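Note that one protein chain is taken out, while the other chains of the complex remain in position.
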Amino acid sequence: MADANVVHEGHEAVHRHEPPKSFIRKYIFSLDHKVIGIQYILLALVAVFIGMILSVIMRMNLTWPGVEWPILGAIKPETYLSLMTIHGTMMVFFVLTTAPQGGFGNYFLPIQIGAEDMAFPVLNMLSFWVTLVGFIVLLAAFFVEGGAPLGGWTGYPPLSALGQIAGPGQGTGMNLWIISIAIFCVGSLLGALNFITTLLNLRAKGMSLMRMPLTCWAWFTTAVLALLAFPVLLAGGILLLLDRTAGTSFFVPGGLVVSDRLVEHSGGSPILWQHLFWFFGHPEVYIAILPGMGATSHILSTFARKPVFGYRAMVFAIFAIGLLGFFVWGHHMFISGMSPYSAMAFSILTLSIGVPSAVKTFNWLGTLWGAKIRFTTPMLFALGFVSLFVAGGITGLVLGQTSLDLPMHDTYFVLGHFHLVMGVAAIFGMFAGIYFWFPKMFGRMMSEKLGRVHFWITFIGVYCIFIPMHIMGIVGMPRRYSQFSEGGQQIYAFLETLHPLVKFVTIAAIVTAITQLLFFFNLFYSMFKGRKAGENPWEATTLEWTTSSPPPHDNFAGVPPTVYRGPYEFAVPGAPNDYIMQTEPDPGGDPAVTVQEGSSGNGHDGHKH
Amino acid sequence: MGRALAVLIWLLTLASVVLFFSGWWFPAPISEHGPKVDQQFLITITVVGIAFVAAQVGLGYAIWRFGADARRKEERAVYSHGNNRLEMLWTVITAIVFISLAVMGQRVWAQLHFNEAPAGSFRARVVAQQFQWNFHYPGPDGKFGRTDPSLISDADLNFIGLDDRDPSARDDVSVSALAIPAGRPVELVLRSKDVTHSFWVPPLRFKQDLVPGMEIPVHFTVMADKIGKYELACAELCGQFHYRMKSYLLVLPEAEHAELVSLGAEEFKTRLSQLLAKYEPVISK
Partner (left out) sequence: MGMTVTSTETVAQTKVGLGSGPRKVGPNGGPRGNGPGGSGSVGDNFSPRKYRIGMWVALAGVLMLFTALTSAYIVRASSSNDWRPLVMPRLLWFSTGLILVSSLTFEVARRTLKSGNVSGYQRWLLLTVLLGLGFLATQLLAWRQLVTQGMYIATNPHSSFFYVLTGAHGLHLLGGILGLDYLLLRSWRRRNEGHAAEKRLAMANAVALYWHFMDGLWIYLFLLLFLWR
């Protein structure tokens, strides 16, 4: 690296961006995409921790309703529903949307395409701080009169539009919920704008689109989805807030009698909200899972020591999923009173989206075929992702069918399905990402031993939690019930046989949740005490591994890399190593680039091949 | 490590499959369309199950076979960027399988939702509210009386806002359980007076949201031999006591049902509670 600087001494000093000196500019209001990425990840860690605790409390109440718990006391039905609403909102928005995209995407998209920073650093900083405000507003809902809202993360009106008379938490708490979501939309839009522009505009020399790592394709597509989906939720949120506070009737029909009082509204359409919400909500599912797919492809290839099988097909599949994702929202509404004819169209489109998803799975298996797999912790989680994605995604074939939605809609079958595929699989993608990129982010390795224990228990745990939920759904257990018995009396006799399964799931959930402490410990311990990581501890090929760990303020110490080949050149026959960096010049290549390389391509000197 | 993971994936797959054969299953269907729904479910879950097992076994096999510890040290992975023909093949096959499933799944749906209720159906209205079901019968005159939301008063037990000034409303009955005849088509008109609810009777294989501001007509037929009392639940979150918004679907022999609906309001209520006590809830597997 030292001589690289010498080469550039002749140029203006302006080219090297000096890092800020003060603590506040460096770590708090930082413009550096790496710091912002870490801020997003920390936010997501806090959110996931809260969300997980809420889910454990919910499970305990379902299994042992009416018990006086230490500290918590007895959990009232409305409290349960508040926990559920905040659990869903927290996980979907502040974990599954922030960490994979805002966190890892922010940190690694610019580095992987060879840029110094995002296109608009100030907007980037704003997007994080706006998101944080949204998070605080959401938490504040717990502390207002009536508590947090109880309408679920889908916030269907009129329940969400009528105010306090519809239930505790539907007053101020619900307002805060809407405001929080609206703020979150703005933050995400700023982020998406930045991602798209950065990727289109700031790629390093030689980094053609089809040479980008699959992670970048996934982040890019996710950003496009966010850009087109969040404004629609924002519009819905504004209208809902006006219905609640200004007396308009967008979603509230006339002639409603709530708690024996006639409500003064007229003519609104509750289904309109559902259309707006799910037009956003379905792409949101892909916003959560696509970055995980990208990270999994990336990590599988790296530790399989083998190029990604069918790179082009993978890119097309990401696009196809993103595109189709905008035309399937109606499958959430088959039995909502929507026209049964459009339900049919939505159903067929929904099953078509299974095709690109299946293609991705096949290609992951193809990548592993003939590989030489190194079973590091990130690889274990990536393999777990594939397994869970299949297990959770495949029941979409059941739920996507109109006639099967008759028994399955709003049962635990749905819970099992979406928790596995967009919850747990996406979180496995994040775990894989964090174990994989931690050395780059903090210059130290995470403990492999703790990582493995974390993987084994979590992997078994999530299967034990979510597969039985499918069975509960088949028996007919409805979701969003705060309890199934009251005063020791079973409410629905047909659900009584499920009790052992309910208990089993709760115990599995508690064990799995406790295991996550291991991860938190590993994370913070390794930050300070982990083994030092070199530049490229995994012998990976993409640009983030050509720079120091952690990377300097401008990522490449003033020498932007030049890219000569695709991202996954492993096991190339005849090459001295089983991997070739993207920056490795190709002697048989384009001479124009080779000349260019002679003057500035020394950036990868540090690698001992 | 690799082999342990492979075995674990296989074990979890096996356990998942075993769980689906463990006896927890749908209650026996009572509606005429129910067996068709079940058949479509069975076909789908079989396809899904085969795909699930194949993918997991394949994944486990790759992990078992291609671990670094299972290969010679100097050996490298296969250098391959893919195989167009193979990829085309599996894309086309999955597309055919998935789309045919989707098309097959429409048959029952079309039958239920693309047709009007047959003539001679028994008709009743359903009015849901937080956290109670109201079923509105036309009474002996067979005509539904006028209702008006401004007349609704839970205190006076006028849950559906029946207008007593309307002569055809005077014999109307509003009760909290739904009695229908077996073997005869039933048409329900679903309404909600406050928030969205959902009508859900598991053995009926039928579910439909009740949306405020909308009247949604639905129809189904219960098989003639499925007489009994079935639990009716709300399946759309409607507020804090959503979990106890329960009622019963009472399927009666035609004669018994005809006798019930010919009664005036007060006798109707007494008779209905007798009938509700007469039948045990059916919990079938």
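Assorted remarks:
Lettered A and B in written order, each chain numbered from 1.
The criterion applied here is as follows: contacts are C-beta pairs under 8 Å (C-beta built on N, C-alpha and C of every residue); 3 or more make two chains touch, one makes a residue touch a chain.
None of the values given here were measured: they were computed from a predicted structure.
For the chain missing from the display, the contacting residue among A:K34, A:R59, A:H87 or A:R211 is A:R211, taking the whole complex into account. From the options A:T97, A:T154 or A:S249, the residue with contact to the unseen chain in the full assembly is A:S249.
If you put the hidden chain back, the residue from A:V35, A:L109 or A:L276 that touches it is A:L276. Residue A:F309 is the one among A:F309, A:F346 or A:W364 that touches the chain missing from this view. In the full complex, chain A touches the hidden chain at residues 8, 11-12, 14-17, 113-117, 119-120, 189, 192-194, 196-197, 200-208, 210-211, 227-232, 234-236, 238-239, 242, 246-250, 253-254, 266-269, 272, 275-276, 279, 307, 309, 311-312, 366, 369-370, 554, 558-560, 563-569, 572-576, 580, 584-590, 593, 600, 605, 609.
One rule holds in what follows: only the chains that are shown with their structure count from here on.
Distance between chain A and chain B, defined via averaged C-alpha coordinates, is recorded as 31 Å. Contact residues of chain A toward chain B in the complex are 76-78, 81, 150-152, 156, 158-159, 162, 166-168, 252-260, 262, 267-271, 304-313, 335-337, 340-341, 343-344, 347-348, 350-352, 354-355, 358-359, 361-363, 365-366, 368-375, 380, 383, 386-387, 390-391, 394-395, 397-398, 400-407, 409-411, 452, 456, 459-460, 463, 467-468, 470-472, 474-476, 478, 480-484, 486, 491-494, 496-498, 501, 570-573, 578.
Put simply, chain B touches chain A in their complex at residues 1-2, 5, 8-9, 12, 15-16, 19-20, 22, 24-27, 36-37, 40-41, 44-45, 47-48, 51-52, 55-56, 58-59, 62-63, 66-68, 71, 75-83, 86-87, 90-91, 94-95, 98-99, 101-103, 105-110, 112-114, 129-130, 149-150, 152-155, 161, 193-196, 198, 200, 202, 205-209, 211-214, 216, 231, 233-244, 246, 281, 283.
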